[in-house]
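Left out: one protein chain. Kept in place: all the others.
Chain IDs A, B and C follow the sequence of writing; residue 1 opens each chain.
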Amino acid sequence: MLRKTDEVKVMRDPIHGYIHVEYQILWDCINAREFQRLRRIHQLGGDFQVYHTAEHTRFSHSLGVYEIVRRMVEEVDGLKNDLNEHEKVTVMLAGLLHDIGHGPFSHAFEAISGFSHEVYTKRILLEDSEIHRILCRADEQLPYAVASIISYEHPNELLNQIVSGQLDADRMDYLLRDAYATGTSYGEFDLERILRTIRIRDHQILVKESGIHSVQDYLMARYHMYWQVYLHPVARSFEGMLVQLFKRLRDLYPSDTIAMAPMFFPFLKEGEASIEEHFALDEAAAFYGFAQLMHSEDRLVCDLARRLLNRDLFEYVNIEDPQKIQQIRENIEKAGYDSRYYMFTDTVKQKAFSPYTIGDKKHNIWVLCEDRQIREITQVSDIVKAIAEVKGKVQTKVYYPAEITQAEVCG
Amino acid sequence: MLRKTDEVKVMRDPIHGYIHVEYQILWDCINAREFQRLRRIHQLGGDFQVYHTAEHTRFSHSLGVYEIVRRMVEEVDGLKNDLNEHEKVTVMLAGLLHDIGHGPFSHAFEAISGFSHEVYTKRILLEDSEIHRILCRADEQLPYAVASIISYEHPNELLNQIVSGQLDADRMDYLLRDAYATGTSYGEFDLERILRTIRIRDHQILVKESGIHSVQDYLMARYHMYWQVYLHPVARSFEGMLVQLFKRLRDLYPSDTIAMAPMFFPFLKEGEASIEEHFALDEAAAFYGFAQLMHSEDRLVCDLARRLLNRDLFEYVNIEDPQKIQQIRENIEKAGYDSRYYMFTDTVKQKAFSPYTIGDKKHNIWVLCEDRQIREITQVSDIVKAIAEVKGKVQTKVYYPAEITQAEVCG
Amino acid sequence: MLRKTDEVKVMRDPIHGYIHVEYQILWDCINAREFQRLRRIHQLGGDFQVYHTAEHTRFSHSLGVYEIVRRMVEEVDGLKNDLNEHEKVTVMLAGLLHDIGHGPFSHAFEAISGFSHEVYTKRILLEDSEIHRILCRADEQLPYAVASIISYEHPNELLNQIVSGQLDADRMDYLLRDAYATGTSYGEFDLERILRTIRIRDHQILVKESGIHSVQDYLMARYHMYWQVYLHPVARSFEGMLVQLFKRLRDLYPSDTIAMAPMFFPFLKEGEASIEEHFALDEAAAFYGFAQLMHSEDRLVCDLARRLLNRDLFEYVNIEDPQKIQQIRENIEKAGYDSRYYMFTDTVKQKAFSPYTIGDKKHNIWVLCEDRQIREITQVSDIVKAIAEVKGKVQTKVYYPAEITQAEVCG
Partner (left out) sequence: MLRKTDEVKVMRDPIHGYIHVEYQILWDCINAREFQRLRRIHQLGGDFQVYHTAEHTRFSHSLGVYEIVRRMVEEVDGLKNDLNEHEKVTVMLAGLLHDIGHGPFSHAFEAISGFSHEVYTKRILLEDSEIHRILCRADEQLPYAVASIISYEHPNELLNQIVSGQLDADRMDYLLRDAYATGTSYGEFDLERILRTIRIRDHQILVKESGIHSVQDYLMARYHMYWQVYLHPVARSFEGMLVQLFKRLRDLYPSDTIAMAPMFFPFLKEGEASIEEHFALDEAAAFYGFAQLMHSEDRLVCDLARRLLNRDLFEYVNIEDPQKIQQIRENIEKAGYDSRYYMFTDTVKQKAFSPYTIGDKKHNIWVLCEDRQIREITQVSDIVKAIAEVKGKVQTKVYYPAEITQAEVCG
């Protein structure tokens, strides 16, 4: 398990300069088919429909998370000295493999298929996959150790925190990477300084008080990215339409009218798909499926697939009064559309996406103050406190075909 | 044709800040299915196999070329004042649509299919496509005008030069974009300064002498990008293996053993594929096809497809003595591989990729000197002259399955 | 006044790419001696003692403010169309010249000399300076018009807002420039997007609701820069020590012991210095003065000057209990130092540096909402509201010579 590669392998990366790999087992995992498949899954679901350069994949993000984990265990004193080499490699593997179970346009797809990427991540680690075999060859217990870090259940809580705490490698990589790929500056913060000011006390990741401004910056970056990128209404339109198409496919299944898109069947039928079926359904397959479904005899399937393929997306209107939704439904029907498939609502609770919540032990940020006391960050930073106390508001949008005018829809 | 959009449409772009669109016809072309299809074609063919972040597509590049053309016709004096609005829109359309005919992993694919992207670009413009209909609605002659700029045959030679001269919008966008996406600094140069020092005399794009250093920088950027990115041997391996798979498919066609990958048939059969068939074959289809071919009964198809999908690429060895190639072929056969498909050579003539060639009128760079004379750049810049005179050397590489050792192959 | 230069003059600038000048009067002002003097005044007072690359000057900042004003009046619709050319040039001049009255290490110097940079800015514009003569040559009223914009008293309130409102050219340039020069990422925000979303209604600068995230980012940038850069305790140490030296000089003046530093006399004597004396006292003169004062026979002057020149700065301790200050004073005396000069306190009220205050009409940010209503930003953005409502806390630091230990000082 601790065997080194002949020389350090490096891969050029715009976020980290280089990704450095020096353990053979990590290199083998990168070359495994399940990991290579991540090249065919966008990092940001439908966001490339809004930000045309957001074509980056879960493959590069996974490498980035690994690289931050590697730097943490090699550069942060409390980790460098207190973790043994076996633990270090295990947590690097967890960083690398934490997203291995994702499906196409992930969150949207999960909604309709009932398939959760966490479940598949675990299955790929523990069932008979190429990744599983690589891990087992090193140590029979390794798949379980890696899976338990990813599910935040490893007995050494530090390992869990490194991958998915509040100042974790996952979030730090994706904020920087998504900002770079979209070309926005919202996600930028000072990774170097955060890494330099991280400390460990009592198996807890802390940040030195002198690093608190970088952490504020990072929390604001998260806030901005949520509203500007992750919850962008046009990306939500694409993802919502995908849900609509699947609803229709499920209503029809099994039927000859959708026979040309067998790649979707495992997710339409009863029961959970196998990891082999999961492997097969990547975004290449999904897009090819949409193209095939354009030849369906079912007019609705045909039309929704075409819209997804050619980016003929639904428009939306903000709804303050929930009563109005029924009126809109009637107007859409009046315009000649089946409102079961040609209309959907999306409600976003701001609170859920506030960058910080007090009292969530797992996800709080702890500060090592100059007086050597440890305090939760809102007790030290008025500005984080202010942000954390923002009262959530609820925004609802109704989506409908763009060829209907807003006047018709609301009228 | 000259109708404006309600307000200027903007799209965030990491290279240009924003892409600005203010003519309805350009906006309509962007939303056309053939243009949206470019989202499913990588800009850099197999390079994403080397630079894992090089996932950017011909869609974003095409927008970038359009944006540079727009800036040129709006900011460079000789263009701003001398071109009329009709010409400006036409050349912006040519910039936007110049790559519309590309297929998957383009250059490699062209090699085996005999399908040239230039031919398909022209056919999409002139046959019954959505793009064609949008252009015709504005002006029956417009498809021909746009096509003639793209093929460097428009009677107003300035328009041709803007899109594909030496200091053209195409190259300037792709160097910057490819550098950004790969995370290398090689492709960077000072676009702002080049745009500021461009002048027009006698229907020729010139650069002021004071801008010559930016042009040197740009030529060096081209040189570096060729060797570091465009000709990277690992990308060539991927592309060469694609050629090998197609060779095998063609040898078998028609055959039940490849029935599961019908998306490739139009390019295997005799005769040119239709633009509808061309539309259908994007990289999503190609990757789905590889996945299907892994179930072929033909052992070779099955194996080559698997290697492409899972990135199990061929290794290579540099060959100085061409006599050795026959020896290698024998060794590969001895190792149990069919050398018709499991070996290929790649010869790169450096000269062809030198950044600059003297005496190629179309592609020379002209300098407006401080004494008001116009001179070809090598007469003004010793360093460009030196670079242009570099004698080309020829490099040959032989590729073979990575599981054979180099000793076995050469031994 | 509206005469153009022969061709647009450009100056390379890392923040804006280029500074573009096309009016002769602006070019003449840039070349005037009072403007060139700004090259000898640091933009960030004592901050170069903390951030060793923060050597940038008020000269480059002033050019940057001018450039943003220029872009605003040429690119923002409500300004481009509603201001006449005379107003545009006037406000560009105000942007360029708004800092012309600054002295060395400005805020610190003002504290001791009683000399306010606003007063000198006005005097330089209205008295017999080179700048004054350039403006008068164009229009006798011009100096007054420029001065009234800078003092926020021009009858066309829009002009005042452009230079020093809340979304003003001054702040936008210095945040970006100071971030670049210090090498921090705190001051970064999306200037392009803010410029694109600015609107004008009823002589008020507004920002479109869709631009609100960029404004949040900009307010956070201000917040971070205050705490990380502008109020950095080491910069405050340098500036405070400067005040101490001046206190001593004033106590001695006139005296042979300080005869070697005549450049400081105009600011020690009774009455306001002339603009000629103000011109003469730049940071080169100040540093030369410190070097000369190292030869003073007054031991205190000699020592304080040496510390400033060679960066032998005072240390500090945070004081929560104001009672302790008297104790510290005694300890410093006990250690053999004259506490009138070798100790000072610095109290920073966070509130004063919060990025935003509600109800300050001049300095509020107004949002043009999607429903066409205009609202103060805290009514639209929960996060800005949260930040604006942060209750200020007061931090006091006591500074003392670094060679005394903290134990001795507090003990």
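Points worth noting:
One rule holds in what follows: a residue touches a chain if its C-beta (ideal position, glycine included) is under 8 Å from a C-beta of that chain, and two chains touch if they have at least 3 such contacts.
Only a predicted model underlies this, so the values are computations on that prediction, with no experimental measurement involved.
Of the listed residues B:H213, B:K247 or B:H363, the one in contact with the hidden chain in the full complex is B:H213.
Note on the undisplayed chain: of the listed residues C:R40, C:R71 or C:H86, the one touching it is C:R40.
Of the options A:K9, A:R71, A:H86 or A:R196, the residue whose C-beta touches the omitted chain is A:R196. Across B:Y23, B:Y120, B:Y186 or B:Y288, the residue that sits in touch with the chain not pictured is B:Y186. Contact with the chain not shown here comes from a single listed residue; of C:A291, C:V317 or C:C369, that residue is C:A291. Where subunit C meets the chain that is not shown, the touching residues are 11-15, 17, 31, 33, 36, 39-40, 48, 51-53, 55-57, 59-60, 63, 180-184, 263, 280, 282-288, 291, 309-312.
Residues of subunit B in touch with the missing chain: 184-186, 188-190, 213, 216-217, 220, 223-224, 227-228, 318, 350, 370, 382-383, 385-387, 389-391, 393. Contact between subunit A and the unshown chain involves residues 10, 17-18, 192, 196.
Quick note on the criterion: only the chains that are shown with their structure count from here on.
With respect to subunit A, maximal separation of chain centres occurs for C (centres as means of Cα atoms).
Mean C-alpha positions place subunit A and subunit C at a centre distance of 43 Å.
The distance from the centre of subunit B to the centre of subunit C, each centre being the mean of the chain's C-alpha atoms, comes to 50 Å.
With touch defined as above, subunit C holds no residue shared between interfaces to two or more other chains.
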